[in-house]
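Encoded as structure tokens, here's the structure I'll be asking about.
A single protein chain has been omitted; all remaining protein chains appear in their positions.
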Amino acid sequence: MNKLILGRYFPGDSLIHRLDPRTKLVAAIYFILILFIANNWQTYVLLWTFTIIVMRSSNVTFITYLRGVKPLIWLILFTVFLQVLFTAGGDIYVDYGPIRISSFGLISGVYIFCRFVMIIFISTVVTLTTKPVDLTDGINSLLRPLRKLRVPVDDFSLMLSISLRFIPTLLDETQKVMDAQRARGTEFGEGSLFRQMKTLVPIFLPLFASSLSRAEEIANMMEVRGYQSDKRRSTFRQLHWQNRDTLSLFCMLVLTIGLVMLRSKGFSH
Amino acid sequence: MPPLIEVTNLSFSYNHLIDEETLTNVSFTVQKGEWLAVVGHNGSGKSTLAQILVGLLSPQKGRVMLAGQVLNEESKWGIRQKIGIVFQNPDNQFIGTTVQDDVAFGLENINMSYEEMQTRVEEALKMVEMSSFQFHDPSRLSGGQKQRVAIAGIVALRPSVIILDEALVMLDPASRRKLLQTLQMLKEKEGLTIISITHDMNEAATADRVLMMKSGKVVKTGTPKCVFGDELELEPPFAEALRRTLLKRGRSVPQVYMTEKEMVQWLCK
Partner (left out) sequence: MAMQVTFNGVSADYNYGPIRSPLVLQSVDLNVTSGAFTAVVGHTGSGKSSLLKAMNGLLVPTEGVVTVGETEIKPGKNKKALKEVRKKVGMVFQFPESQLFAETVEQDICFGPINFGVSLEEAKKIANHVISQVGLDVSILEKSPFSLSGGQKRRVAIAGILAMQPDVLVLDEPGAGLDPKGKREILSLISQWHKTRSLTTILVTHDMDDVALYADDVIVMEKGRVVLHEEIREFFNDEEKLARLHLEVPEARSFQLTLEHELGIKLSRVCLTVEELADALIEVGLA
């Protein structure tokens, strides 16, 4: 749990921390999309420059970002490997039976590696610099227009924020139940797979039962405090769009123009 | 003065197929500004009564009136702004991400404007002495602090009545005392009416009036003196227990129930 970097929030006061969550969400998704415009070393250098500037602006150490890549490294290398093997063109360096490594292959491999890593880095920037509850607020705000189509955006956000609020509580409870069952002689994480799964029952069932009764209590409390799903509610948590947010989106636009201009025409690399 | 709350001939059963009624013919009144303690063994119907008072359950027979308004499916939403309830489990009442978010929940539900919410939240936190905790998340709060936030959440709506459904049971003695102090202060300063469902006889002894329930019926109502004086089944408050012990040893204690102060006075003469 503690080794997972993607998804964790690192408190701080950097420029990126202070951006509106909507800006970060939109910018990150947009970045992932425009990644595919790049098709030569110039565009990749531009992308990397952008990524590194953003990472530095978050005031989080590079090592932390690397830790975010670590769990996925095998998946990445595997994909690169496939790309190298199955892309042909240009000079051929190795031609041994089914294995054919060409210059195109190697370069595509490098490009795919860059894309993967940049996506992870940028996504990590968002989650490291934005509190989960602010992310929820951001998602809620962005999805607001869907309300007109009768999509229950507000209910969904409330569900998300209540779930987030209870994650630490549930983790605590899990620990407590595990301790109680250990005290009765169970050990977790030992023995055959079947055995290990059996030991999950004394944890899962009590947690499930307590979550059900907890949910009922919470629902009652919400009702008594006046919550009605179909009624209009105001919001106490407010997001404040600043100039720096507009500026950030403008930067994304500049980046796009740069990419389009630097991009090679045709299918060259 | 007409009573603030009038309960007339309330009868309720969870399952009409079974002959057992959880509440039978319960009638009582509550005056504005009084502290009413409701006592009785587990299973006497106390909690069911509390749930009916806030409209979570509908009685099969009888009615509840708050400030002259009958409590029913339509009126319950409006009435819920006037009568709040604090439940036993501090964790299951806290759904906001931070203290101030949680206090604002009830205000959001009635679509209050952002500006007014800010004022009310600040005001409410001051009343329960939790202002310095406004940005804290629940994992950093003790049980007693969470209960105080729950009270703030109710008080922000400017209600007339607060019901405590064994709200102090899960707290340590020091937190209990602190919470009782806060409630006493709210009663005096804001003229709040308090209905406290409790097991703690010493706490009940300090109430203005006591309502004793047994097997779904009201068996006694009156001042603590009146109710505990000849009560043999429930454990009496300490001073009364002392008086009875001395009586048993043949000492010439007064035949009447005595409060702690009276007992000290009598011993000192």
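Per-chain numbering from 1; labels A and B assigned in written order.
Here, contacts are C-beta pairs under 8 Å (C-beta built on N, C-alpha and C of every residue); 3 or more make two chains touch, one makes a residue touch a chain.
Just so it is clear, the model here is predicted, and its values are computed rather than measured.
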Can you work out which residue in A:Ile99, A:Leu149 or A:Ala183 touches the chain that's missing from view?
A:Ala183
Missing-chain contact, candidates A:Ser163, A:Ser210 or A:Ser264, resolves to A:Ser210
On chain A, residues whose C-beta touches the chain left out of the figure:
2-3, 173, 176-177, 179-186, 201-202, 205-206, 209-210
Applying the definition given at the start, please give the residues of chain B touching the unseen chain.
41-42, 88, 142, 169-170, 172-174, 199-202, 235, 238-239, 241-242, 245-246, 249, 251, 253, 260, 263-264, 267-268
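FYI, only the chains that are shown with their structure count from here on.
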Distance from the CA centroid of chain A to that of chain B, rounded to the nearest Å?
46
Note: in the complex, chain A contacts chain B through residues 133, 161-162, 164-165, 168-169, 214, 217-218, 220-228, 231-238
Residue numbers of chain B touching chain A in their complex, please.
51, 54-56, 77, 80-81, 84-85, 87, 89, 91-97, 100-101, 104-114, 117, 121, 137-139, 153-154, 157
